[in-house]
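A single protein chain has been omitted; all remaining protein chains appear in their positions.
For chain A:
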Amino acid sequence: MKTIANYLPLFISLLFFSCFESKENQYDKAEDIPVTREMIAELTSPPNVPAPIGRRSAKKLIVKMEILEKEGEITDGVRYVYWTFGGTVPGSFIRTRVGDEVEFHLQNHPDNKLPHNIDLHAVTGPGGGAESSFVAPGHEKVFSFKTLNPGLYVYHCATAPVGMHIANGMYGLILVEPEGGLPLVDKEYYIMQGDFYTKGDNGERGLQPFDMQKAVDEKADYVVFNGKVGALTGDNAITAKVGETVRLFVGNGGPGLVSSFHVIGEIFDKVHIEGGDKINENVQTTLIPAGGAAIVEFKVDVPGTFILVDHSIFRAFNKGALGMLKVEGEKNKKIYSGEIRDDIYLPEGPGIQSMPTTDEIVESDIPAKSFEEQMQFGKQTYIQTCFACHQSEGQGIPNAFPPLAKSDYLNADVNRAIDIVLHGKSGEITVNGEKYNSVMTKQMLSSEEIANVLTYVYNSWDNSGKVVSKEMVDSVKNKK
């Protein structure tokens, strides 16, 4: 009886003012939305998201989230003990709709050392659930909440010391879709930025512990998407086809830094500002606060590789905040011509650029002791230094960067190759019958690193198998 009385004014208003509205039940308050049946929530690891909720009605949604403290690789050769929701950084993506009654099971794995909890920004209640979910290792806590406000929300651990739990990777996103769901798009992905603070500097090999002092000072060694350098590059890049609309659920776990999220070569058609209802259109860069999120959407019109960055740009190129969206399909010259002409323009100065130098290149602390180590270290240097232009399989980029794979130019003269890495190269060269005319800058690498990386290149992708030693590099270096 009571419920009917509640709905009566609503029905009347529908009759009088909105005769053309759909017949679906409308509720003034999200808390009044009834739930039907139980459903186990689909959770996904980044960069994937669960299927859209579409037109499904509100349900009792059971979410089972397992906390795992585990070691992973933050970049090649650098290991880190992550604390995770669901085994990944960021944690599993949770997809709900307004009115869902979420029964949350937070499970702390027995092998874990520490108690944890979860604060979901989508929760209306004390601590966002943190108060009810404080769980010791080997235990499970259950609490439930009703999703009242649509939007994209961050969740994170809120156990003392909070900053440390977040810095170690304990964050993720929960989406609350509005009634009827978000409009369908072709591709959806889950990306979350985070900053990491390690005892060693960026790139220092080995297992790196968390550095509290750096975290307090907010001096991050790594700023990354999805928990590690390269989580979204190369083979891990996200993909789309020309003409498709891409929706990115972008979060920022922090703990310290705010993200200026930007996709190089794309303009966001729509941005749900801060993950809320308000939509801004035609946005170049959107600000994502620590502990906040945004939904960005854009149609991809031309093929190519689009780079996702935190436009605080040193973070992108020096600390890891870089991802890739690879778009396949037909070119559209009307939208983007590609290079039309290359003319000479030489107002002054030398032809070969060089990176700013400190004169001293520090030798690697750990010299390679064997061929296997040379290959291993060389690969790390390759990924850090050469990969961006020469690509993961040494295939280069047609018309821009010559291939290193099965390269006649490379295999013909090892000293020339050493010289190019040491001193850079510009001007026309012919590699495997194709002409290239671009610039490679002088690389700031130690002799040891050059020996390793060239050994790696020579022993990969059908090259001649030459082994380059530090002495060979030094002799080229000292020739002049």
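The rule is short, and it goes like this: contacts are C-beta pairs under 8 Å (C-beta built on N, C-alpha and C of every residue); 3 or more make two chains touch, one makes a residue touch a chain; residues count from 1.
The rule is short, and it goes like this: contacts and distances are computed from a predicted model.
**Q** So one subunit is absent here. Using its UniProt record, which name fits best from "Formylglycine-generating enzyme family protein", "Septum site-determining protein MinD", "NADH-quinone oxidoreductase subunit M" or "Putative ABC transport system ATP-binding protein"?
**A** Options "Formylglycine-generating enzyme family protein", "Septum site-determining protein MinD", "NADH-quinone oxidoreductase subunit M" or "Putative ABC transport system ATP-binding protein" narrow down to "Formylglycine-generating enzyme family protein" for the missing chain.
**Q** For the full complex, which residue in A:Glu71, A:Asp201 or A:Asp343 touches the chain that was left out?
**A** Residue touching the absent chain, from the options given: A:Glu71.
**Q** Just name the one of A:Ala30, A:Ile53, A:Val98 or A:Ala130 that touches the chain not displayed here.
**A** A:Ala130
**Q** Specify the residue from the set A:Val216, A:Ile279 or A:Ile313 that touches the hidden chain.
**A** Among A:Val216, A:Ile279 or A:Ile313, only A:Val216 touches the chain that is not shown.
**Q** Since one chain isn't shown, list which residues of chain A touch it in the complete complex.
**A** With respect to the unshown chain, the touching residues of chain A are 69-71, 81, 110-115, 117, 126-127, 130-139, 158-162, 164, 209-210, 212-213, 216-217.
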